[in-house]
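Of the protein chains in this complex, one is absent; all others appear in place.
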Amino acid sequence: MFNPDIVKPENLVYKRTDVLTKAVMHYCPGCGHGTTHRIVAEVIEEMGIQDKAICIAPVGCSVLAYNYFEVDSLGAAHGRAPALATAIQRLFPDHHTFTYQGDGDLAAIGTAETIHACNRGENIVIIFINNGIYGMTGGQMAPTTLIGMKTATSPYGRTVELNGYPLQITELLAELPGTYYVTRQSVHTAAAVRKTKRAIRQAFENQKNKKGTSFVEVVSNCNSGWKMTAPKANEWMVENMFVKYPIGDIKVDGEKVK
Amino acid sequence: MAIKGEVVIDKERCKGCGVCVVACPNKVLALAKNVNGKGYNYSEAVIDDCIGCASCAMVCPDGVITVYKTKL
Partner (left out) sequence: MAKELKLMKGNEAIAEAAIRSGCDGYFGYPITPQSEVMEYLMAEKPWERTGMVVLQAESETSSINMVYGGAGVGKKVMTSSSSPGISLMQEGLTYLAGAELPAIIANVVRGGPGLGTIQPSQADYFQATKGGGHGDYQLFVLAPATVQEMYDFVFLGWEIAFKYRNPVMILSDGAIGQVMEKLYVGDYVPRWTDEELKKNAPWASYGKPANREHHIITSLELDSAKQEEHNHKLQAKYREMEEKEVRFETIDCEDADYIFVAYGSSARIAQKAIQLGREKGIKVGLLRPITLFPFPKKPIAEFSKKVKGILTVEMSAGQMVEDVRLAAEFRCPVEHFGRYGGIIHTPHEVLEALEEKIIKAK
(Lines give C-alpha, C1' and ligand atoms only; values in the text may rest on other atoms or scores of the structure.)
Protein backbone atom coordinates (compact mmCIF):
# COMPACT_ATOMS: atom_id res chain seq x y z
CA MET A 1 0.00 0.00 0.00
CA PHE A 2 2.82 2.36 0.97
CA ASN A 3 3.91 4.47 -1.96
CA PRO A 4 7.27 6.23 -1.48
CA ASP A 5 6.62 8.39 -4.52
CA ILE A 6 3.74 10.08 -2.72
CA VAL A 7 5.16 10.24 0.81
CA LYS A 8 7.36 13.28 0.27
CA PRO A 9 7.47 16.62 2.11
CA GLU A 10 6.13 18.50 -0.91
CA ASN A 11 3.03 16.30 -0.96
CA LEU A 12 2.21 16.75 2.72
CA VAL A 13 -1.46 17.49 3.35
CA TYR A 14 -1.71 17.02 7.07
CA LYS A 15 0.59 16.34 9.96
CA ARG A 16 0.30 16.59 13.72
CA THR A 17 1.11 20.08 14.95
CA ASP A 18 4.20 20.79 17.03
CA VAL A 19 2.08 22.86 19.41
CA LEU A 20 1.12 19.48 20.84
CA THR A 21 3.82 17.80 22.89
CA LYS A 22 5.10 14.35 22.00
CA ALA A 23 3.29 12.84 24.99
CA VAL A 24 0.72 10.14 24.28
CA MET A 25 -2.57 11.49 25.56
CA HIS A 26 -4.17 9.50 28.35
CA TYR A 27 -7.66 9.81 26.89
CA CYS A 28 -9.70 6.73 26.05
CA PRO A 29 -9.61 5.60 22.42
CA GLY A 30 -11.84 7.81 20.27
CA CYS A 31 -12.39 10.51 22.90
CA GLY A 32 -13.20 13.96 21.53
CA HIS A 33 -10.79 15.56 23.97
CA GLY A 34 -7.85 14.51 21.85
CA THR A 35 -9.40 15.88 18.68
CA THR A 36 -10.28 19.16 20.35
CA HIS A 37 -6.77 19.49 21.82
CA ARG A 38 -5.38 18.95 18.37
CA ILE A 39 -7.40 21.68 16.69
CA VAL A 40 -6.84 24.18 19.49
CA ALA A 41 -3.11 23.54 19.09
CA GLU A 42 -3.41 23.89 15.31
CA VAL A 43 -5.12 27.27 15.69
CA ILE A 44 -2.36 28.44 18.06
CA GLU A 45 0.23 27.36 15.51
CA GLU A 46 -1.55 28.96 12.56
CA MET A 47 -1.99 32.26 14.40
CA GLY A 48 1.63 32.22 15.57
CA ILE A 49 0.65 32.87 19.20
CA GLN A 50 2.44 30.01 20.94
CA ASP A 51 4.59 32.40 22.98
CA LYS A 52 1.52 34.28 24.19
CA ALA A 53 -0.85 31.37 24.74
CA ILE A 54 -1.57 30.37 28.34
CA CYS A 55 -3.58 27.20 28.86
CA ILE A 56 -5.66 26.79 32.00
CA ALA A 57 -6.38 23.11 32.55
CA PRO A 58 -9.36 22.06 34.67
CA VAL A 59 -10.05 19.17 36.98
CA GLY A 60 -11.69 16.26 35.22
CA CYS A 61 -10.61 14.11 32.31
CA SER A 62 -8.58 16.95 30.85
CA VAL A 63 -6.77 17.68 34.11
CA LEU A 64 -3.52 16.76 32.37
CA ALA A 65 -4.20 18.93 29.31
CA TYR A 66 -1.12 20.93 30.26
CA ASN A 67 1.01 17.91 29.43
CA TYR A 68 -0.22 17.98 25.83
CA PHE A 69 -0.24 21.64 24.87
CA GLU A 70 3.26 22.89 24.16
CA VAL A 71 2.40 26.23 25.75
CA ASP A 72 2.86 27.62 29.26
CA SER A 73 0.08 26.26 31.40
CA LEU A 74 -1.54 26.23 34.79
CA GLY A 75 -3.67 23.55 36.42
CA ALA A 76 -6.65 25.13 38.19
CA ALA A 77 -8.62 23.90 41.15
CA HIS A 78 -11.91 22.28 40.15
CA GLY A 79 -14.11 24.83 38.40
CA ARG A 80 -11.86 27.81 38.97
CA ALA A 81 -10.22 28.06 35.56
CA PRO A 82 -12.14 31.21 34.52
CA ALA A 83 -10.95 32.96 37.70
CA LEU A 84 -7.33 32.15 36.85
CA ALA A 85 -7.86 33.22 33.26
CA THR A 86 -9.49 36.48 34.36
CA ALA A 87 -6.46 37.48 36.38
CA ILE A 88 -3.89 36.35 33.83
CA GLN A 89 -5.53 38.06 30.89
CA ARG A 90 -5.91 41.28 32.88
CA LEU A 91 -2.27 41.12 33.96
CA PHE A 92 -1.08 40.22 30.44
CA PRO A 93 -3.69 41.92 28.22
CA ASP A 94 -1.95 40.97 24.97
CA HIS A 95 -1.67 37.28 25.82
CA HIS A 96 -4.05 34.54 24.72
CA THR A 97 -5.34 32.96 27.90
CA PHE A 98 -7.76 30.12 27.33
CA THR A 99 -9.49 27.68 29.62
CA TYR A 100 -10.23 24.12 28.66
CA GLN A 101 -13.01 22.68 30.81
CA GLY A 102 -15.44 19.81 30.98
CA ASP A 103 -19.10 19.90 31.91
CA GLY A 104 -18.62 19.03 35.57
CA ASP A 105 -15.88 21.59 35.97
CA LEU A 106 -17.56 24.40 34.06
CA ALA A 107 -21.28 23.83 34.57
CA ALA A 108 -21.41 22.41 38.10
CA ILE A 109 -18.65 23.33 40.52
CA GLY A 110 -17.43 26.26 38.45
CA THR A 111 -20.79 27.79 37.54
CA ALA A 112 -20.15 30.99 39.48
CA GLU A 113 -16.66 31.52 38.06
CA THR A 114 -17.93 30.81 34.54
CA ILE A 115 -20.96 33.08 34.69
CA HIS A 116 -19.13 35.98 36.27
CA ALA A 117 -16.12 35.79 33.97
CA CYS A 118 -18.50 35.78 30.99
CA ASN A 119 -20.64 38.54 32.48
CA ARG A 120 -17.62 40.74 33.02
CA GLY A 121 -16.75 40.09 29.41
CA GLU A 122 -13.27 38.90 30.27
CA ASN A 123 -11.18 38.81 27.13
CA ILE A 124 -10.63 35.08 27.35
CA VAL A 125 -11.41 31.99 25.31
CA ILE A 126 -13.33 29.21 26.99
CA ILE A 127 -13.32 25.76 25.39
CA PHE A 128 -16.10 23.71 26.94
CA ILE A 129 -16.28 19.96 26.39
CA ASN A 130 -19.79 18.65 27.05
CA ASN A 131 -20.17 14.90 27.09
CA GLY A 132 -22.86 14.77 29.73
CA ILE A 133 -20.88 12.78 32.24
CA TYR A 134 -18.03 12.87 34.74
CA GLY A 135 -15.49 10.75 32.93
CA MET A 136 -12.46 10.98 35.19
CA THR A 137 -14.17 9.94 38.41
CA GLY A 138 -15.87 6.99 36.77
CA GLY A 139 -18.95 8.07 34.90
CA GLN A 140 -21.13 9.95 37.38
CA MET A 141 -24.03 12.22 36.49
CA ALA A 142 -23.13 15.68 35.24
CA PRO A 143 -25.26 18.84 35.11
CA THR A 144 -25.58 18.21 31.38
CA THR A 145 -26.57 14.52 31.66
CA LEU A 146 -29.69 13.91 29.59
CA ILE A 147 -33.01 12.86 31.14
CA GLY A 148 -33.12 9.07 31.20
CA MET A 149 -29.38 8.74 30.76
CA LYS A 150 -27.80 6.11 32.97
CA THR A 151 -24.67 7.03 34.87
CA ALA A 152 -22.90 5.71 37.94
CA THR A 153 -24.92 8.07 40.16
CA SER A 154 -28.13 7.86 38.15
CA PRO A 155 -28.08 4.09 37.59
CA TYR A 156 -31.79 3.96 36.67
CA GLY A 157 -31.53 6.98 34.43
CA ARG A 158 -31.65 10.67 35.29
CA THR A 159 -35.08 11.86 36.38
CA VAL A 160 -36.37 15.39 36.73
CA GLU A 161 -37.88 14.53 40.11
CA LEU A 162 -34.58 13.51 41.61
CA ASN A 163 -32.02 15.50 39.65
CA GLY A 164 -33.72 18.37 37.88
CA TYR A 165 -33.08 19.29 34.28
CA PRO A 166 -29.98 19.13 32.08
CA LEU A 167 -28.30 22.52 32.23
CA GLN A 168 -28.00 24.35 28.93
CA ILE A 169 -25.31 26.61 30.23
CA THR A 170 -24.20 27.72 26.79
CA GLU A 171 -27.60 29.25 26.00
CA LEU A 172 -27.56 30.82 29.43
CA LEU A 173 -24.14 32.37 28.85
CA ALA A 174 -25.24 33.73 25.48
CA GLU A 175 -27.77 35.89 27.37
CA LEU A 176 -24.98 37.71 29.17
CA PRO A 177 -23.84 40.98 27.59
CA GLY A 178 -20.18 40.14 28.23
CA THR A 179 -20.10 37.22 25.80
CA TYR A 180 -19.15 38.20 22.27
CA TYR A 181 -19.14 34.83 20.62
CA VAL A 182 -20.98 31.73 21.78
CA THR A 183 -21.11 28.64 19.65
CA ARG A 184 -21.77 24.94 19.99
CA GLN A 185 -19.87 22.52 17.78
CA SER A 186 -18.71 18.91 17.67
CA VAL A 187 -15.73 16.90 16.49
CA HIS A 188 -17.26 13.60 15.35
CA THR A 189 -16.83 13.99 11.58
CA ALA A 190 -14.18 15.57 9.41
CA ALA A 191 -16.59 18.32 8.39
CA ALA A 192 -17.53 18.98 12.02
CA VAL A 193 -13.86 19.15 13.01
CA ARG A 194 -13.15 21.69 10.29
CA LYS A 195 -16.11 23.81 11.42
CA THR A 196 -15.10 23.60 15.05
CA LYS A 197 -11.57 24.59 14.19
CA ARG A 198 -12.93 27.65 12.39
CA ALA A 199 -14.96 28.46 15.50
CA ILE A 200 -11.91 28.15 17.74
CA ARG A 201 -9.96 30.32 15.34
CA GLN A 202 -12.76 32.89 15.49
CA ALA A 203 -12.61 32.81 19.29
CA PHE A 204 -8.87 33.49 19.38
CA GLU A 205 -9.22 36.20 16.72
CA ASN A 206 -11.89 37.87 18.85
CA GLN A 207 -9.50 37.77 21.76
CA LYS A 208 -6.78 39.32 19.65
CA ASN A 209 -9.21 42.12 18.85
CA LYS A 210 -10.15 42.44 22.53
CA LYS A 211 -13.82 41.72 21.97
CA GLY A 212 -14.67 40.04 25.26
CA THR A 213 -15.50 36.47 26.09
CA SER A 214 -15.59 33.82 23.38
CA PHE A 215 -17.15 30.54 24.37
CA VAL A 216 -16.89 27.39 22.26
CA GLU A 217 -18.84 24.37 23.43
CA VAL A 218 -17.83 21.08 21.88
CA VAL A 219 -20.50 18.41 22.32
CA SER A 220 -18.44 15.29 22.63
CA ASN A 221 -18.58 11.60 23.31
CA CYS A 222 -17.60 9.55 26.31
CA ASN A 223 -17.40 6.03 24.98
CA SER A 224 -16.13 4.64 28.28
CA GLY A 225 -18.74 6.41 30.37
CA TRP A 226 -21.51 5.72 27.87
CA LYS A 227 -20.23 2.15 27.54
CA MET A 228 -20.09 2.10 23.74
CA THR A 229 -17.44 1.88 21.05
CA ALA A 230 -16.21 5.24 19.80
CA PRO A 231 -18.10 5.13 16.47
CA LYS A 232 -21.24 3.97 18.28
CA ALA A 233 -20.86 6.73 20.86
CA ASN A 234 -20.64 9.29 18.07
CA GLU A 235 -23.89 7.96 16.59
CA TRP A 236 -25.58 8.04 19.98
CA MET A 237 -24.34 11.58 20.45
CA VAL A 238 -25.90 12.72 17.18
CA GLU A 239 -29.21 11.01 17.97
CA ASN A 240 -29.49 12.10 21.59
CA MET A 241 -27.07 14.82 22.70
CA PHE A 242 -27.66 16.99 19.62
CA VAL A 243 -31.39 17.08 20.38
CA LYS A 244 -30.84 18.80 23.71
CA TYR A 245 -27.64 20.53 22.64
CA PRO A 246 -28.20 21.56 19.01
CA ILE A 247 -25.08 22.37 16.97
CA GLY A 248 -24.54 25.86 15.65
CA ASP A 249 -23.69 29.45 16.50
CA ILE A 250 -25.71 30.95 19.33
CA LYS A 251 -24.16 34.40 19.44
CA VAL A 252 -21.91 36.00 16.84
CA ASP A 253 -20.25 39.43 17.08
CA GLY A 254 -22.14 40.11 20.26
CA GLU A 255 -25.55 39.46 18.65
CA LYS A 256 -27.77 36.47 19.31
CA VAL A 257 -28.29 34.37 16.19
CA LYS A 258 -31.97 34.39 15.24
CA MET B 1 -4.65 12.47 -14.31
CA ALA B 2 -5.75 11.11 -10.95
CA ILE B 3 -5.45 12.43 -7.43
CA LYS B 4 -3.53 9.97 -5.37
CA GLY B 5 -3.24 10.04 -1.61
CA GLU B 6 -1.33 8.17 1.02
CA VAL B 7 -1.65 7.92 4.76
CA VAL B 8 1.15 7.16 7.17
CA ILE B 9 -0.20 5.88 10.48
CA ASP B 10 1.93 5.88 13.61
CA LYS B 11 0.62 2.50 14.61
CA GLU B 12 2.31 2.44 18.01
CA ARG B 13 0.44 5.61 19.02
CA CYS B 14 -2.85 4.49 17.46
CA LYS B 15 -5.47 3.43 20.02
CA GLY B 16 -7.65 1.58 17.50
CA CYS B 17 -10.76 3.63 18.23
CA GLY B 18 -11.93 3.26 14.65
CA VAL B 19 -13.29 6.78 14.07
CA CYS B 20 -10.97 7.16 11.09
CA VAL B 21 -12.40 3.97 9.59
CA VAL B 22 -15.87 5.51 9.69
CA ALA B 23 -14.61 8.88 8.46
CA CYS B 24 -12.88 7.61 5.30
CA PRO B 25 -15.12 8.23 2.26
CA ASN B 26 -13.38 5.49 0.24
CA LYS B 27 -13.26 2.85 2.96
CA VAL B 28 -9.50 2.69 2.69
CA LEU B 29 -8.94 2.11 6.38
CA ALA B 30 -9.67 -0.84 8.62
CA LEU B 31 -8.53 -1.98 12.03
CA ALA B 32 -5.73 -4.51 11.79
CA LYS B 33 -6.05 -8.07 13.01
CA ASN B 34 -2.67 -7.59 14.71
CA VAL B 35 -2.20 -5.41 17.76
CA ASN B 36 0.42 -2.83 18.61
CA GLY B 37 2.60 -2.70 21.72
CA LYS B 38 -0.31 -1.41 23.77
CA GLY B 39 -2.60 -4.17 22.56
CA TYR B 40 -4.73 -2.02 20.28
CA ASN B 41 -5.89 -3.16 16.88
CA TYR B 42 -4.36 -0.25 15.07
CA SER B 43 -5.74 1.38 11.96
CA GLU B 44 -4.21 0.62 8.57
CA ALA B 45 -4.86 1.22 4.91
CA VAL B 46 -6.22 -1.94 3.31
CA ILE B 47 -6.97 -0.77 -0.20
CA ASP B 48 -5.23 1.61 -2.55
CA ASP B 49 -8.03 4.17 -3.00
CA CYS B 50 -6.79 6.98 -0.78
CA ILE B 51 -7.45 10.43 -2.25
CA GLY B 52 -5.58 12.34 0.45
CA CYS B 53 -8.71 14.10 1.73
CA ALA B 54 -7.38 13.91 5.31
CA SER B 55 -10.79 13.16 6.77
CA CYS B 56 -9.19 10.38 8.79
CA ALA B 57 -6.56 12.73 10.16
CA MET B 58 -9.21 15.33 10.96
CA VAL B 59 -11.12 13.02 13.27
CA CYS B 60 -8.11 11.24 14.77
CA PRO B 61 -8.03 12.19 18.46
CA ASP B 62 -4.38 11.24 18.82
CA GLY B 63 -3.04 12.88 15.70
CA VAL B 64 -1.34 9.70 14.55
CA ILE B 65 -2.20 10.06 10.86
CA THR B 66 -0.02 11.98 8.43
CA VAL B 67 -1.53 12.54 4.99
CA TYR B 68 0.12 13.08 1.62
CA LYS B 69 -1.42 13.82 -1.76
CA THR B 70 -0.22 14.23 -5.31
CA LYS B 71 -1.46 14.19 -8.87
CA LEU B 72 -0.33 11.22 -10.90
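Think of it as A and B in the order they're written, each chain with its own count starting at 1.
Going forward, contacts are C-beta pairs under 8 Å (C-beta built on N, C-alpha and C of every residue); 3 or more make two chains touch, one makes a residue touch a chain.
For clarity, every value in this text was computed on a predicted model and none was experimentally measured.
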Worksheet item: What are the shown chains that the left-out chain touches?
Response: A
Worksheet, complete the sentence: Among listed residues A:Y14, A:Y27, A:F69 or A:Y245, the absent chain is touched only by A:F69
Response to the item:
Missing-chain contact among A:A77, A:L172 or A:I247 belongs to A:A77
Worksheet entry | Which residue of A:T36, A:T86 or A:S220 touches the chain not shown here | A:T86
Discussion item. If I consider the whole complex, including the chain that's not displayed, which of A:I6, A:M25, A:V40 or A:A53 touches that chain?
Written reply: A:A53
Worksheet item: For chain A, which residues reach the chain that was dropped from this view?
Response: 21, 50-54, 56-57, 63-64, 66-67, 69-77, 80, 83-88, 90-92, 95, 112-113, 116
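Here is the rule we use: only the chains that are shown with their structure count from here on.
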Discussion item. So in the complex, the part of chain A that touches chain B is made up of which residues?
Written reply: 1-3, 5-8, 11-17, 20, 24-25, 27-35, 38, 187-190, 193-194, 223, 229-231, 234
Worksheet entry | Complex interface listing, chain B residues touching chain A | 4-6, 8, 13, 15-19, 21-23, 40, 44-48, 52-70
